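One chain of protein is taken out of this complex; the other chains stay put.
Naming follows writing order (A and B), and every chain is counted from residue 1.
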Amino acid sequence: MMEIQTLQDFFLHTKSITYILMAVILIGMTGFWLFLTDRDED
Amino acid sequence: MSQEAAVFGETSPPGKSLYTPFNVIAGIILIVGFVITILRFTKGLGAVTNLDNNYPWGIWIGFDLMAGVALAAGGYVTSAAVYIFGMKRYHSAVRPAILTGFLGYALVVVALHYDVGRPWRLPYPFIMQQGTTSLLFEVAACVALYLTVLFIEFSTAPLEWLGLKRARSIVVRLTMVLTIFGVILSTLHQSSLGALFLLAPSKLHPLWYSSYLPVFFFVSSVIAGLSMVIFESTLSHRYFAHKMDETHLAEKEGVALGFGKAASLVLAGYFTIKVLGISMDNNWHLLGTGYGMWFLVELLGFIALPCFLYAVGVREKNLCLIKWTSGLTVLGIILNRLNVCLIAFNWHLPSDEKYFPHWMEIGISVFVVTAGIVVFRFIVTRMPILYEHPDYKDSH
Partner (left out) sequence: MSVSRRKFLGWLGAAGMGTAFGTSANAASNKHFTGYPDSMGILHDISLCVGCRSCEAACNKVNELPPPEKPFDDKSVLDKKRRTTASVHTVVNKYDNAEGTKGPVFVKTQCNHCLEPACASACFVKAFAKTKEGPVSYDPSVCVGCRYCMVACPFNIPTYEYDSAFSPRVMKCTMCHSRIIQGRLPGCVESCPKEALTFGKREDLLRIARERIRKHPERYVDHIYGEHEMGGTSWLYLSNTSFASIGMREDLGTTAAPNLTAGALGAVPLVVGLWPVLLTGVYAMSKRKEKIAKEEEAQAVGDAVAATKAEGEEKLSAALAKAGKDKDSAIKREVKKALEEAAKAQKEEAAEAKTEEDA
């Protein structure tokens, strides 16, 4: 990987990863909520 | 039936039919809009706008996008109140709010096609290169996703209209997830629209520039959403009362009182953080300048005043006052977006270099709003929006 020399490139790098993580989180949280509550009686 | 109701009614008897005042005016606007559209897409932005190199953003961004998105916030505010906070007594307000929100966002996207230089490239941020450091990327992603969410949420109405029961039941089962997604996406892009201007501290007047900008935009979107529900319900009742069922009519007053109370409270909070914003940046001395006066007009006339009027309206159960106040509040939100985007933007420029919209820019904005009203009318007079479909009563 090329070395990051500017703040802009650093942010570009971290935000790109963060965006992917955010998509995973949104889907994952939905699944987790179902796991947490699917034995609730009601 | 009142005269307006007859004008706006779903079917006109054959003979006098199409040439109602509404249809004629809307028709003229749509034709003019169509002509400007052709000009815009064949001659370029320069032919129809007063945009220049100092003012790359005009009213298509300041009004259509910024104000449009804020005013379409009714969808997430109402569905959150009913489905997440459990305020079932406002249930009849959800569908019209979702419809208004969906149409609002759809029109924002339509307006964007006029404004950007190469609209056919609008998917590029997602499919070509992701400029993730841009708040505009965040806005684009959230608006695209939220438009999809709103479309699915709204789809129950056409599905009932078309009698597709199975598809409808799938969508209904998704209600909670969609509502929560809607609130997350709205929080993000409403605030990010304000955060767009964080990048331009040297261009936006310090009274409007604040590190709180994203918070201001988010909080004021809640106010805009609440007020638009009241405002839209007032107009709907005036023109489509015959389409409303008993539940809707019975809950209508409660909605106005409840939403008016909420709007008053949030306006009070908004006023507070606006004042705190001045304090944080130590901008008190700027209040005495010309821009300061204008800032005070917005702060006192369009935030403090509606806050107080809503409170009086709610205390005295004065529905008429609440309705007028909702109109004032909506104007205030539009004014705020125009201030940030155009009026207080480039405040260093001499007044002769400042931007004033070309009449064709205004033409397109009016065209877009008219298109929205026509589609709203088409849907409300046909689909179960203001009433519950008889087949699905008590199914929520």
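Note that contacts are C-beta pairs under 8 Å (C-beta built on N, C-alpha and C of every residue); 3 or more make two chains touch, one makes a residue touch a chain.
It should be emphasised that the depicted structure is a prediction, and the values quoted were computed from it without experimental measurement.
Counting contacts over the entire complex, the absent chain touches A, B.
Only one residue in the set B:F34, B:Y124, B:W284 or B:F356 touches the chain that does not appear here, and it is B:Y124. On the side of chain B, the interface with the absent chain consists of residues 41-47, 49, 51-54, 56-57, 80, 83-86, 115-118, 121-122, 124-125, 128-131, 133-138, 140, 176, 180, 183-184, 187-188, 191-192, 195-203, 211, 214, 345, 348, using the contact rule stated above. Mapped onto chain A, contacts with the missing chain fall at residues 3-12, 14-15, 18, 21-22, 25-26, 29-30, 33, 42.
Here is the rule we go by: only the chains that are shown with their structure count from here on.
Centroids built from CA atoms put chain B at 29 Å from chain A. Contact residues on chain A toward chain B in their complex (touch as defined above): 8, 11-12, 15-16, 18-19, 26, 30.
Only residues 130-133, 141, 177, 181, 184 of chain B touch chain A when the two sit together in their complex.
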